[in-house]
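Left out: one protein chain. Kept in place: all the others.
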Amino acid sequence: MKKVVTFGEIMLRLAPEGYCRFVQANTFAAAYGGGEANVAVSLAGYGLPAVFVSRLPAHEIGQAAVNSIRAFGVDVSRIIRGGSRVGIYFLEKGAAQRPSKVIYDRAHSAISEASVGDFDWQAIFAEACWFHFTGITPALSDNLVAICLQACKAAKAGGLTVSCDLNYRKNLWSREKAGAVMTRLLEYVDVCIANEEDISDVLGIKAGGSDVQAGLINREGYRETAAELFKRFGFQQVAITLRESISASDNNWAAMLFSGGEYYFSRKYPVHIVDRVGGGDSFAAGLIYAALREMPPQKRLEFAVAASCLKHSIEGDFNLVSAEEVEKLAAGDGSGRVQR
Amino acid sequence: MKKVVTFGEIMLRLAPEGYCRFVQANTFAAAYGGGEANVAVSLAGYGLPAVFVSRLPAHEIGQAAVNSIRAFGVDVSRIIRGGSRVGIYFLEKGAAQRPSKVIYDRAHSAISEASVGDFDWQAIFAEACWFHFTGITPALSDNLVAICLQACKAAKAGGLTVSCDLNYRKNLWSREKAGAVMTRLLEYVDVCIANEEDISDVLGIKAGGSDVQAGLINREGYRETAAELFKRFGFQQVAITLRESISASDNNWAAMLFSGGEYYFSRKYPVHIVDRVGGGDSFAAGLIYAALREMPPQKRLEFAVAASCLKHSIEGDFNLVSAEEVEKLAAGDGSGRVQR
Amino acid sequence: MKKVVTFGEIMLRLAPEGYCRFVQANTFAAAYGGGEANVAVSLAGYGLPAVFVSRLPAHEIGQAAVNSIRAFGVDVSRIIRGGSRVGIYFLEKGAAQRPSKVIYDRAHSAISEASVGDFDWQAIFAEACWFHFTGITPALSDNLVAICLQACKAAKAGGLTVSCDLNYRKNLWSREKAGAVMTRLLEYVDVCIANEEDISDVLGIKAGGSDVQAGLINREGYRETAAELFKRFGFQQVAITLRESISASDNNWAAMLFSGGEYYFSRKYPVHIVDRVGGGDSFAAGLIYAALREMPPQKRLEFAVAASCLKHSIEGDFNLVSAEEVEKLAAGDGSGRVQR
Amino acid sequence: MKKVVTFGEIMLRLAPEGYCRFVQANTFAAAYGGGEANVAVSLAGYGLPAVFVSRLPAHEIGQAAVNSIRAFGVDVSRIIRGGSRVGIYFLEKGAAQRPSKVIYDRAHSAISEASVGDFDWQAIFAEACWFHFTGITPALSDNLVAICLQACKAAKAGGLTVSCDLNYRKNLWSREKAGAVMTRLLEYVDVCIANEEDISDVLGIKAGGSDVQAGLINREGYRETAAELFKRFGFQQVAITLRESISASDNNWAAMLFSGGEYYFSRKYPVHIVDRVGGGDSFAAGLIYAALREMPPQKRLEFAVAASCLKHSIEGDFNLVSAEEVEKLAAGDGSGRVQR
Amino acid sequence: MKKVVTFGEIMLRLAPEGYCRFVQANTFAAAYGGGEANVAVSLAGYGLPAVFVSRLPAHEIGQAAVNSIRAFGVDVSRIIRGGSRVGIYFLEKGAAQRPSKVIYDRAHSAISEASVGDFDWQAIFAEACWFHFTGITPALSDNLVAICLQACKAAKAGGLTVSCDLNYRKNLWSREKAGAVMTRLLEYVDVCIANEEDISDVLGIKAGGSDVQAGLINREGYRETAAELFKRFGFQQVAITLRESISASDNNWAAMLFSGGEYYFSRKYPVHIVDRVGGGDSFAAGLIYAALREMPPQKRLEFAVAASCLKHSIEGDFNLVSAEEVEKLAAGDGSGRVQR
Partner (left out) sequence: MKKVVTFGEIMLRLAPEGYCRFVQANTFAAAYGGGEANVAVSLAGYGLPAVFVSRLPAHEIGQAAVNSIRAFGVDVSRIIRGGSRVGIYFLEKGAAQRPSKVIYDRAHSAISEASVGDFDWQAIFAEACWFHFTGITPALSDNLVAICLQACKAAKAGGLTVSCDLNYRKNLWSREKAGAVMTRLLEYVDVCIANEEDISDVLGIKAGGSDVQAGLINREGYRETAAELFKRFGFQQVAITLRESISASDNNWAAMLFSGGEYYFSRKYPVHIVDRVGGGDSFAAGLIYAALREMPPQKRLEFAVAASCLKHSIEGDFNLVSAEEVEKLAAGDGSGRVQR
């Protein structure tokens, strides 16, 4: 099978144990993760040849980041080594009414200081069929805007499908800059993935009648949003994740898909959260996998939503589930009975 | 007071920390457990003289298994030492829609290689009043079928009450073999404990109108099942546990008892799960204790269900609660207010 | 800003990991806490100058207790050193129907053996505006009754506001003795904080129509209780916390405030419990902070309830939250969405 | 085989992890131990029927103490339950030039408040052949002096061998009181175990030419000490352990035995310390076991010294070794080669 | 560069924390390792393309074993999946005079039940230059004898260098069987690695004048041993590791090499042991690497010995060091000064 290539940053994730606050932490659980790396790990777990492209320092913390995804079968041969920092994010897990907190310490990371010319996209895409990135990568530096543009062009030239998860991060860039840059990049994108907030923040398209804070979701508004995205960028597919945040411990999770001119809505899962970081990435990976397996739209959507539902029950950024496990849930078995 | 004897396997239980998946585990919490050992620990905790009979290797892992139940007051003097393996089961704790997973590595364990003649049942039962085993023990080897048969006969000859928890394990034997063997053994049994699935799998008796997957339970069906069991085997008592699996995190838990020709249904507890392994064993132990304390049927049932309700809140296989704690819950106080 | 002074015991808290029972504990998480120390930590976290007055042994365990609150900015210069024991409490965290359990081992602690004359209250209160203590402190020894009386008198003489949380502990003294002593001390108190049980146990005032066990709460009854308290002691403010205990894992949490002749009822929060110890203390601290910030009564109450709602999501006795976090929740955002 | 009975206190031992200091401790490793309990665990480990007599609170911390030795096969049926405290000792492990530190918090423990009449020594000694206690037990309270005296008399009346480890604890009593009390008790003792410091502190007998601080040991002086002890009390055997303290990490360890009028000196082991608490107790247990196995004096001594040498490599108070392991070392194999 | 292929078993390694004994273990550190897997990880760490060939169950414990070496860059594409058990070994770390203990639970593992025909050696060796295995692999089953023979023949046919570490395991087979089988296999071996005990146990060749127990080593005897091996099998190279076991904590470590008719002796390192498992494997890997880098004999030997010296300071089976680190030590810098 042809390869799926993802491109972005992988960070060191440092989380206090259990529900401890930052000021209580005497140890940090150390893991690695980042939007595109998370997608690559998911895909490798489903049995696809997944390649993660990035830049990491030559030192041992950089090596540990490499090993963290190589362990799960991701092809790391396209990661170049250089720079001095692995980006870091500190994660404090919330509970009940107390939200999770993320402190980013990612400025000056090796990938953010990558140079145009560091990556030979033609070679990287040689045997690939799909390219995925998120809105975080171009937000990291101006060089990365240029590199993403190169990658997108090379991908289209090579006949790859290009998917992008909007993923707006307000502490990396302004809405204005995000809007301008992403508008250029989305030109090359076939499959657009986003949540409602991203679409509003980056592209200024607001769904009527929803209130993210209150957890209310309005189906009609989402239809309009998808339609507007399609109109503006001509995407093959638009997928929008719908999160209702009841508390830091409990969310509802669903998604819609616009594909082939039709709108599909998934089942809605009540998710009792073990770790919600990477939830969106697991959705994107599910969608890519389902597309490559040529599932019909509703099944594709249900696979992606079930995959990300399961992610919420797994520690760390990575969605360490098999396709069989996802399919079992997508087929309706969420009873959680012991598997012996 | 006279002794209660249980006979079976005690395994090393290896569980990744918290909600980690097997592929994330860098450490395993090590504990020991197994159906009949769990019952013995419960009974010792209630203050009864409980004897656990088994076979374990002479080496230190075998010794650790011995110590694990001796710590809680179980009489281990009837455990014989020999063989080379302690059976192992790996347990991955599920959450929300992700089910718990058990990988058994118990073949060739010391007890499974026990010989007919290893146990002197007459001596073991000398001062005993009750014998308990589960359908797992005869499933481990043909020798164990024979040994169970010996034990049952000796128990009846010695005037003991015999209880059996059907506990069908599909990776140990086929439904056919289980049906044939258990049918022979149940001849000697006075108190039969089971869940609906076991009864269906082993004895082919199906309750109408229930859907285990969907968590629907039909009282009438259970009545019929119990009646059928009574008709076929003439049990003094039949107890059936009723688990509604909402998710890996939340179940409803109740039971019915058929005793003296009457049907009793317990309260239903919503259980928020800390660890559900050993839930059925804690029910069996509660029933045995309540019988020996000569509680009336409804109270007996409520004690057993409350005991197993509490088990779901306790880490490990063992139900480390006192009779007072069980009685408090059975009497209606499930408010969980701090006890100072 | 002028100082807030609290006076009482700080204990070593020893808790088995996770949901382990005492008899399963191979390690204890070690923390420190106690009613008045918890209040001081909260206030320091809100940016107020908070002074904790106590007596602790000169040895390293005593020093660790000092450091535990100094770390969070509490002024420890008024803690005197002497005696030989740091009081201890063992805490077993409950889950679902299994209640949390506390075993106290606090007799003969350094503070309980303090002498009249150990504390120079005039000096301690020199630059202070508020004095807070709980009903636990005078319960520890007869000397402490006398010392509390001294402190109360000195506080009133110095023009401080005095607040007291009734906090009845049945294993420290009888209802009769508590009633007699507290009646004398409450004479000096401006702000009385309590839950319904405390008021009934200590002062014999019962709210009609509530059933703590069953978790039922009757607003009218609480109004009457507050009115009665006001009538008897002429408090400026009476605050009563309302806990509905659904299980050891889930409570509802609210409070009422009687202030300026008016009754205020707060929002009710469903709290999914991480650690409920110190819940009442975090409420008291919220009330003191809100009073010193001169919030109007309803806002004061909502701040205090939101603060203690958050406490339930935090490990340990201390409510390690900022005023901004509390205000955000009090303003209505309990959705728990990730803060990046 | 007849039973060996030991009598004394078992405490909760709380130790910071690794080499952390008390003021760095966020968790304590929880274990249980105490001189006579440690001896009982050793003897049970060697396969002897060992009975530990004590008094412990009825609560769960008391139960955990019971379970901690029951796990290793000690007969706990003679432990009476009552009182409110389990004595505690905090242990900070030293390294290199930094000494280990112990903070005792054992006053008012259940055993220290035992009453004369609590123990039926005649019944306890019914099938026993040996009674062992240490100088710590009578130091705990005046009642315990009386109880020890009762026990000693009953033991002699019952024909048991009585052994005593002097074990002077300066924070429990003065040298004067210790001297007076122990002189009375030693009248009943057959086997006296001590280190040089104890003998000097309690009985005022000083070995010439040694300097404990400097780690110098003078054989001739030890001979004189033993001779003096024999002269004064007529002991059958006197055993003196010889510790040369090079640093908190490295000691030399040896012992001498006076038996049948002859002096025996053991091999000297350089011990790299994992945990030295219980070193003396493991020596006493080794000596008792070797005596009951009727080894000749030199072999008896070598067994006891080898046993306690191994103890220094084991975490916790208990010397969890088998007789075979001790014999292997006593026979000269200290090479530490992997046993597969 | 051409590949190095190793073939054998990878086991789950379960070790109590720190210096805890098996009977004290509440958790096991979980890692994976085995002679040939360890060699592959070392070689991958040095930058060589290393392929590990084995058979592992399809389940998650099998997958975790795969991931454990894939993380470090080993090519796992030749591992076939099947069978039901991952072999296990329990490891108790010794200290001072207390030896480390290994309990094997590896019978019936997936690899031990491999069939002749499972591995296509011609394909596996297609781009390889070196094949390495140990005496453990053929000891696991008769099928594995046949498979090793196939592999050796295919390797020679393909022009690969073949190396074998004798590694005698007495609980897997008798000396007689080992001798007979290994004699057949060594026919195909170019580089023979062993310690003195292995050579004596398997091939009956004893070095005069050494006493392994006492840690004495006789250079002349080793020369004779190597000469005898060369005479009997005509090896290109013979490498013998020389371990002097002072205690479980301290060993001396050195080696000799016979190559090109000359004898080379390495520096001798005093090793303070963190974890000695895999010491021999790290030596073998060092020797293979040094050979492929075409170092002269003395340097080759020094590289291998320095590599294995470092292994003793690293937790787990794998020697996670870089070639630069090894070269630095081999060049004489063992001062351990902090690298910033």
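Labels A, B, C, D and E are assigned to the chains in the order they are written; within every chain, residues are numbered from 1.
Here, a contact is a pair of C-beta atoms (placed from the backbone, for glycine too) under 8 Å apart; a residue touches a chain by one contact, two chains touch by 3 or more.
Note that the structure is predicted; figures quoted are calculated from it, not measured.
Asks: Tell me the shown chains the invisible chain touches, ordered by label.
Replies: Result for the missing chain's touching partners among shown chains: A, C, D, E.
Asks: Where the complex has a chain not shown, which of D:81, D:98 or D:299 is the residue touching it?
Replies: Residue touching the absent chain, from the options given: D:98.
Asks: From the list A:3, A:85, A:169 or A:272, which touches the chain that is not on show?
Replies: Of these options, the touching residue for the absent chain is A:85.
Asks: Among D:58, D:126, D:157 or D:246, which one is in touch with the chain left out?
Replies: Once the missing chain is taken into account, the touching residue is D:246.
Asks: Thinking of the whole complex, not just what is shown, which of E:127, E:176 or E:315 touches the missing chain?
Replies: E:315
Asks: For the chain that's not shown, point to the residue among E:46, E:89 or E:269 touching it.
Replies: Per the contact definition at the top, the residue touching the missing chain is E:269.
Asks: Given the full complex, what residues of subunit A touch the hidden partner chain?
Replies: Residues in contact with the chain left out: 14, 21-23, 25-31, 59-61, 63-64, 67, 84-86, 88, 90, 92, 101, 103, 105, 107-108.
Asks: Where does subunit E touch the missing chain, residue by residue?
Replies: Considering the whole complex, subunit E reaches the absent chain at 72, 269, 271-274, 306, 309-310, 312-316, 320-321, 325, 329, 333-340.
Asks: Even though one chain is hidden, which residues of subunit D still touch it in the full complex?
Replies: So the residues of subunit D touching the unseen chain are 18-21, 23-24, 94-102, 104, 169-171, 212-215, 245-250, 276-277.
One rule holds in what follows: only the chains that are shown with their structure count from here on.
Asks: Distance between subunit C and subunit D based on Cα centroids, please, to the nearest Å.
Replies: That pair's centroid distance is 45 Å.
Asks: Could you tell me which residues belong to subunit A and also touch two or more other chains?
Replies: 72
Asks: Quick check of your reading of the touch definition: is the inter-chain graph here a line, ring, star, complete or other?
Replies: Here the contact pattern is something else, fitting no line, ring, star or complete shape.
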